[in-house]
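Missing here: one protein chain of the complex. Every other protein chain is in place.
== subunit A ==
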């Protein structure tokens, strides 16, 4: 089997914020009835996190569960464990109207780190970044491409986009973090 590679192999850039590609990240898209107890248990078993409410991303030591739409979740887990987790979830949800798919290698993940992490994202997105507290996830766009982001902590933004636009996203983030581009809003 071929060796898994992320979009950028963990490359990083130091501007007035640091931009880091997150190498291999396990990501699972789940669609189904978010009110289902069976689904909530499967999510808990997979990530250690509770079922997230509207606009939430909940974390544990094992992974994260994010609310993406009224019938969609994104689970963030260890890359190597994702296939096993999906098998277990598919078995647990066999008699539910649900879909569990491995999208790990279809995505690129970036961290923006520094005091101005929010500002760097705000330069690229129409979302109100100032209201984003850790635990909230926003699906929006950065420049011309869809992206989702949340604050891991006050100085770290985690951003997910399609891998096919990974280079575009990395170039955008580097540009927004260029020294000399500080706004300090």
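Quick note on the criterion: a contact is a pair of C-beta atoms (placed from the backbone, for glycine too) under 8 Å apart; a residue touches a chain by one contact, two chains touch by 3 or more; residues count from 1.
We adopt the following convention: contacts and distances are computed from a predicted model.
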item: Omitted chain (choose from "Ferritin", "ATP-binding protein", "ABC transporter permease" or "Sarcosine oxidase subunit delta") - UniProt protein name; value: "Sarcosine oxidase subunit delta"
item: Among A:18, A:62 or A:139, residue touching the chain not depicted; value: A:139
item: Touching residues on subunit A - with respect to the absent chain; value: 54-55, 68-70, 72, 126-128, 138-141, 146-147
